[in-house]
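Not every chain of the complex is shown here; the ones you see sit where they belong.
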């Protein structure tokens, strides 16, 4: 018998699920009970991902057998995730979903980008799992929609400006390592294609755009965002450059005070004195920001660096679980 | 005795000069006579850069001994370059200068970014070495200022829109490989810093900005440009994303026709059906463009991929020399 809450990671063979399993396995306040993964069921997770060192055997998910836990992280693709989440919620499990299924408040927006929603009735219950913006709601919820990695970096970069009503227009140019493309072996992820290359993709229609826009609107900045992602030749890490045309002239000192005010007491947000680099946040739950105004153009440039798998996905989910279960937010993440 | 014009590369030990030497060495219409480089004088260039296979001994530059040539590429740092260029011009040598010394039309702009100009009297004589924009002037000049790599990629991306009066505002986010940082060993270029990293630098005040603005203004787009560069973990290659707020609504078909019209007969500009990637232009003199309008934001996104050392510097200089000497523009570059 365990004295700490038991946990399940459903879909532990993708990059996000495997890292979630790693983080919960070494977490002092959860007991990772089950890891699932259909294709590799029967193998131990530390055979599939030696570096994560989780010595549990992968199961084929069976809600009746595996759903008797206190907490779950669900790492399924969108649409496939919602039914698993629904079944777990029926059993009273507190869930962090890593898919897109519960990130968008507006059903119509979801359906435009992802198709029919399997469980629209759960949308209202879900809280957007960005603790720096939704900490109080996270304390009270049982269902968290973990943000996409691009929205995490972009929203932390833009939130102070959005709240201050300072964003007239914004261009977001995002660069990410190949782990962001997932574990599937494709021509895109082939080293001989992605190495020594820069791969722009979905340059005018990426589905993280509506997620960013919905959250910005909730902060008071109701506008259309130009968002363009790229893959660059590294594994883990993401840098988002936000180019903001401000609604009025702003000064460097004012910006620095605004960001210090917003994030000075946040355990996982750093304001960097120099341009933020992804190497400085690799394998951490930290978002590292740098803000500068151009005297030449008047534009505000905000750089936001995260590890796409950590703060961008799985570690942020654990941060949310810590909040949901009343633990110190940094437990198991330092 | 040689039947073809003789050539000098001054400063052949930096990345740009060494590549220029390589290209002229294998060029069928020039005879590379001398390569210079102070620090490594006495060594053969193929010892310093085995891959370029130029079996000439590096000399310490002596204009009296080495200036008796028909053509020269000068690969010195700014301010150090102008005196060498002046001395060569006095001897009647046709010169491609790779430095910033003759790129800017406005002396005051030069001096704001680079300090006092050693030979302002030569500025008027110099032609900006972007053949796709200045081909006719290049045919008639004896002094070429080879553009910076960022301006090359940016201007080829933006020229058709600038000429059409379509640019209301533009953000340029540039990504480049480490060769762009030059041959000097620094912490920036250390593999353990630049590998698995993305390095934004000079994010609101890079000195290629005035060069882009001056050329855009000459094309009819007189505006301030937000330009932000990054180093990404590859060696040669540069991708520039231009985010244009157009002065009126534009359609995809109109854009494609505009770019086809501008570049359809250019030997070194390609319009790509998919987002342009740097791997596709590596070690070529090609600029590969892709243009798309966002139905969501109305913004025009132009991607421009070049090899920063080839089309971005040395191969473009050879393209200019071909034009100056009346050769087919592609000679020695295919």
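Per-chain numbering from 1; labels A and B assigned in written order.
In this text, a contact is a pair of C-beta atoms (placed from the backbone, for glycine too) under 8 Å apart; a residue touches a chain by one contact, two chains touch by 3 or more.
Treat the numbers as computed from the prediction; the structure is a model and nothing was measured.
Student: Since every chain is the same sequence and 2 are placed, give me the total copy number for this complex.
Tutor: Identical chains making up the full complex: 4 copies.
As a convention for this text, only the chains that are shown with their structure count from here on.
Student: Could you please specify the touching residues of chain A with respect to chain B in the complex?
Tutor: Residue list for chain A touching chain B: 169, 171, 173, 175, 177, 193, 195-201, 203-205, 209, 224-226, 228, 230, 232-237, 239, 241, 243, 245, 275-279, 282, 290, 292-297, 299, 301, 303, 305.
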